[in-house]
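Note that one protein chain of the assembly has been removed; the remaining protein chains are unaltered in position.
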Amino acid sequence: MSESVLNVNEICKDFGGIRALDDVSLNVRSKEIAALIGPNGAGKTTFFNCITGIYTPTSGDVLVNPKDGSERRVNGMKPNHVTELGMARTFQNIRLFPSMTTLENVMIGTHCRTKSGIWGAISRNGKARGEEQAIIEKSYHLLELVGLERYANELACNLPYGKQRRLEIARAMATDPFLLLLDEPAAGMNPQETYDLQELVIKLRNEYGLSILLIEHDMKMVMSISDSVFVLDYGRLIASGTPKEVSENPTVIKAYLGEDEDD
Amino acid sequence: MDEKGAQSTLRFILTAGCDGYADSLKRSVLVALWFMFLTFPIMVIRVDTIENTIDWRWMNLAFVGVGSFVLSFLWRWLLERKELMKGQAARESVVERLLTQASTIPSARLGLLVVVAGIALAFPHMAGMYQTNIMISCLTYIALGLGLNIVVGLAGLLDLGYVAFYAVGAYAYALANMHWGIGFWTILPIGALLGTLFGIMLGFPVLRLRGDYLAIVTLGFGEIIRLVLENWGDVTMGPSGIAGIDRPTFFGIEFGVMDSINYMYYIMLALIVLTIFCVNRLQNSRIGRAWLALREDEIACQAMGIDKTKTKLMAFALGATWAGMAGVVFAAKTTFVNPASFTFWESAIILSVVVIGGMGSIRGVIAGAIILILVPEYLRAFSEFRMLIFGATMVLVMVFRPQGLIRAKRKVYTYDKSTVAGAANE
Partner (left out) sequence: MEYFLEILFGGLTRGSIYALIALGYTMVYGIIELINFAHGEIYMIGAFTGLIIAGVLGAAGFPAAAIFVLAILGAVLYSAAYGYTIEKIAYKPLRGAQRLSPLISAIGMSIFLQNYVMLAQTSDFLPFPSLIPEFKVPWIGHIISSSELIIVVVTILVCIGLTLFIKFTRLGKAMRATAQNRKMAMLVGINVNTVISATFVVGSSLAAVGGVLIASHIGQINYYIGFIAGIKAFTAAVLGGIGSVPGAMLGALILGQTEAFATGYVSSDYEDVFAFALLVLILIFRPAGIMGKEPVQKV
């Protein structure tokens, strides 16, 4: 239970003269729900981008432990290889494929776990057909999991906001991750939707055995579902621990009191 | 529509984006004056600096004034309508609705298919040699359009040097035939393969670039190929080109001119059917979906585990394969190739077929080629304005209807718990 799946050691990220991440170290254990919080502009999204290969960290190490137990260093790896290793993410500003259907969006997620190529597509031989069938089935089940099966053939851009966020989760799940990274999954959701999302996240952990790291501003949600919390401020990790420890930490309170209510 | 409705529609059209008739009239007058000023030197005056004579064409000024006055109403109305429709899901056009209806009723679908196939097969016998020749060139553009559609429409890679691969195929056949007397059927697959090879060779280093750089590099590459063909006279015979290329034979049997044109027509038709078959299967496959995803959002695509470079390369090389194949057929049809057939204009025409027809849509590309190639052929008076209108249409399509004439439709998957079945569309 306590072995770690993600091990980040002292990563830094500079943009020109600005240091967006400063010696951040953090550890996500297997089957835990961890939350990364902090005021806007603290560097949370940048942190995700650094560990998923979209940015290359200026210094530091990102180590992951896929299910097979071999530890891998991922900084500098291309994003698609990171995803192949088993880390999948969603985006803060939703990045679905707008003119593809909901089901197709999820089917994209299965790409790195399937093989058929141009010849398979043109000949539609037995292998390619079987694989295609499996892709459809898997994707459909994932849509059921997030409650979007009714919209399978709708274009993704026609879905309401909250459902687009759930679709992003389904799409990430299709890559068969062991670690799911959610960037503000509840942003723009109403309380009911947030509650449903919370249930979904817990379900993913319990039934699929995933580890989850999420960025979230909704403190109620963070406090009620996470096992551990990390707090970023101005690119530095200022606190970590259980939700209770963090919420009583004076540095954190100070960082947050300096902020506006709506965060 | 009752009179009142008609009136308010008219009012909307005339005053879109303005505060009332007076304002819209004033704006249109200003626009007309502006364009009269703008086009004055080039439209009105023609100078001959040697004879020192000047030709004043005042009529043109009047045409520009009236034309831009009328068009400015249309322009504002279309912009306003686009703004109003923004939130809604885009409506289907009449043609699209008819096609959708026809394809949902199985018997209508089958009927339509039979009719189209019947016309296509009987065409050379109903029409004369001249018509058949025009049709062949239209079919060539359909094949090229469908090939480029893989690159531009599906994968979203703007390739402005597509004609280079076409030239590779055409010259492969011309040279092989001239030097070694190799026949059409042997070269057809080789030409395709050469297209692939060139596609990979160019694509490999270039596909890492951002979209707009890719456009300009492919444009440069297309020009390089043409310039090499023009200047490397020892091998390519330079600007005068290579003549007397053999027409295709039918299991060793040669045809007369008339029959061989018909034969060419059927070869082209077969190539199109093959293309449609392949593209249709590809676009709803694992690879095809990856292309679409790449077109929509590269970063999300990579984050979902898709190898960007490899996927792009596949689209680029496959598009080049088709161009290579079409090039061989082109050389066989005209029995003559020279560099002038492979200028940037050719790439531009193929691109406008894809863009105006509908990026990513097979039916759109076919409709685009038929309209863009056949209409100028039959309206001779209008044919010198062909490229002018193509250019203007490309701008207008991008501004008002980016999805093109017939937009691409996504496959509909039906799923019932026990059996999963995909019902194809398009």
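To keep things simple, chains are lettered A and B as they appear, and every chain counts its residues starting from 1.
To be clear about the criterion, a residue touches a chain if its C-beta (ideal position, glycine included) is under 8 Å from a C-beta of that chain, and two chains touch if they have at least 3 such contacts.
Since the model is a prediction, treat every value here as computed from it, not as a measurement.
Of B:S8, B:T104, B:T186 or B:N231, it is B:N231 that touches the chain left out of the display. Here the missing chain is touched by one residue of B:L10, B:I54 or B:A270, and it is B:I54. Listed residues B:V206, B:M264 or B:I366: the one in touch with the omitted chain is B:V206.
Residues touching the missing chain, restricted to chain B, are 34, 37-39, 41-43, 45-50, 52-54, 60, 79, 82, 152, 156, 158, 160, 205-206, 209-213, 215-217, 219-221, 223-224, 227-228, 231, 299, 344, 348, 351-352, 355, 384-385, 387-388, 390-395, 397-399, 402 (touch as defined at the top).
Please note the rule applied: only the chains that are shown with their structure count from here on.
Centre-to-centre separation between chain A and chain B, using Cα means, comes to 41 Å.
Considering their complex, residues 89, 277-278, 281-282, 285-290, 292-293, 296-297, 299-308, 314, 318, 408, 410-413, 415, 420, 422 of chain B touch chain A.
Note for the complex: chain A touches chain B at residues 52-54, 78-80, 83-84, 88-89, 91, 95-101, 103-104, 107-114, 116-118, 120-122, 124, 128, 131-133, 135-137, 140, 149, 152-153, 155, 158, 171-172, 174-175.
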